[in-house]
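With one protein chain held back, the other chains of the complex are shown just where they sit.
We just call them A and B in the order they show up, numbering each chain from 1.
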Amino acid sequence: MTNAQPLIQMKSVGKHFGNFQALKDINLSVSKGERIVVCGPSGSGKSTMIRCINRLERHDEGQIFIGEIELTDDLKDLNAVRREVGMVFQSFNLFPHMTIVKNLMLAQRLVRKTSKQEAHEVAMHYLERVKIPEQANKYPIQLSGGQQQRVAIARALCMKPEVMLFDEPTSALDPEMIHEVLDVMVDLAKDGMTMICVTHEMGFARSVADRVIFMDGGEILEQAPPEEFFGNPQRARTKLFLSQILQH
Amino acid sequence: MSFDLSLILDALPKMLMGIGLTFQLLILSGFLGLVLAILVMLMRISGTWWLSWPAQAYIYVLRGTPILVQIFIVYYGFPQLEFIRESFLWPVFRDPFGCAVVALTLNTAAYVSEILRGGVLGVDRGVLEAGEALGLSKSQRFIYLTTPIATRLALPAYGNDIISLLKSTALASTITLMEMTGIARTIVAQTYAPYEIFVSLAIVYMILTFLIQKLLARIERFLGRYTIRES
Partner (left out) sequence: MEALSGWWDDYFWGSVVVLQVFLASLVLMVIFGLIGAAAKLSSNRVAQKISGAYTVIFRGTPEILVILLLYFGSAITLTAIAQVFDPEIKFVDVPPFWAGTFAISLIVGSYATETFRGAFLGVKPGSIEAAYALGMSSVQVFFYVRVPEMWRLALPAFGNHMLSLVKDTALISIIGLNETLFVAKQAIATTGQPFTMYIVVGLIYLSVSTVITLTVMALEHYGNRHMRIAA
């Protein structure tokens, strides 16, 4: 799976919020087809890191490359970059005033300039992929949390991105709905989608990830393939975190 | 002291003749005020200081002074200024109707722009972030995401302002306009029967208020149909 140019590269990336340093010297390289899981305690900078990748947050130091394009202040077509980077949020963030299918069609029509007909077909295709085509004409408020999140995944997929970012996609869900979302994500991984996933779901990490990254205090402390990561963690803080999170 | 019903029956049709003028003032000022309010609101949230500060100053002055004073400044005061008398807008300012519309428009626009801004600020940030992540441009997010949601959020407060505007049209009677209140005051001056005339007029306004509220409730239900869980 070696591709000459990594899909995403972060070099010595740093970010502050006022006096607080959220990210310190982040170095990360993601190749096409890789599945990365990022874990760590609250406030460790995991969300901030992936939000820098699609520039929902702006990094203060270092460089971020999406393919060959560097993310800078005077980037002319930031939206062209964002087309290729799909994001799924913890709180779903569906457009409440539009039906499900319209949610999926809006960005296609406005950003990729797809025709109404084709956008509708693509939307229905992905709704079937996430197994809820019958909800197409409902409003988000009428769907359960698990269903809404699956719609959110479909919405990001409709843009046919190169890479998908997941920011704690199951953290806001009732326990019984978590697996329906994880199933979709596992499916996606099997199809070869490049993914970076911030999550606490270690079962998912074990079965799907190529690499697990542990962050704490704004730094990447450890990264390794799952067997190594879970079987033989190197750093003391990693061991502490794993012992706390794997108790049940 | 008697309550003269026949007087009311006689006076009511006369007062209702003023309803046309009342509605003209209401609808014209309401519409122009809304357009101006949208403009002022966009200036206020624009982020550039030379747009934002004038907008804030305008809102501050118009909301901080009585509307009657504003009406008098336009009707009595503007003719004192030479550049107004010589401008192409003079026909508007010479006429009490024109002055009333100008004053009411300026006043309502100040309040409505803040109401609209409240709606815009009330839109869930997460929804806008999702739009951003999908690659929607700033103006696309504003048109397709912010505007529909903000409109629904602003509607109750906007409805209240429309009712205020209706009540403010009564002040046009102070600059000789014969809308309903103007006619009523003339009748009272002739008949010395303030209770009969003013109470019946008050009831007319209350009915109009009630009708406007009903209309707004309908619109609120329509705009808010996606907030109801049961289909």
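Please note the rule applied: contacts are C-beta pairs under 8 Å (C-beta built on N, C-alpha and C of every residue); 3 or more make two chains touch, one makes a residue touch a chain.
The structure presented is a predicted model; accordingly, all values stated were derived computationally and were not measured.
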Chains shown that the absent chain touches, full complex: B
Omitted-chain contact residue, chosen from B:F78, B:F142, B:Y158 or B:Y226: B:F78
Which of B:Q24, B:S52, B:T147 or B:T174 contacts the chain that the document leaves out: B:T174
Hidden partner chain, touching residue among B:A37, B:V120, B:L155 or B:L201: B:L201
Residue numbers in chain B that touch the chain omitted from display: 1, 61, 63-70, 72-73, 76-81, 163, 166-171, 173-174, 181, 184-185, 188, 192, 194-195, 198-199, 201-202, 205-206, 209-210
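The working rule: only the chains that are shown with their structure count from here on.
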Interchain centroid distance [CA atoms averaged], chain A/chain B, Å: 47
For the chain A and chain B complex, residues of the former touching the latter: 54, 56, 79-80, 82-83, 85-87, 89, 91, 93-98, 106-107, 110-111, 138-142, 152, 155-156, 159
Sites on chain B touched by chain A in the complex: 124, 126-127, 129-137, 140, 144-145, 148-149, 152, 225-231
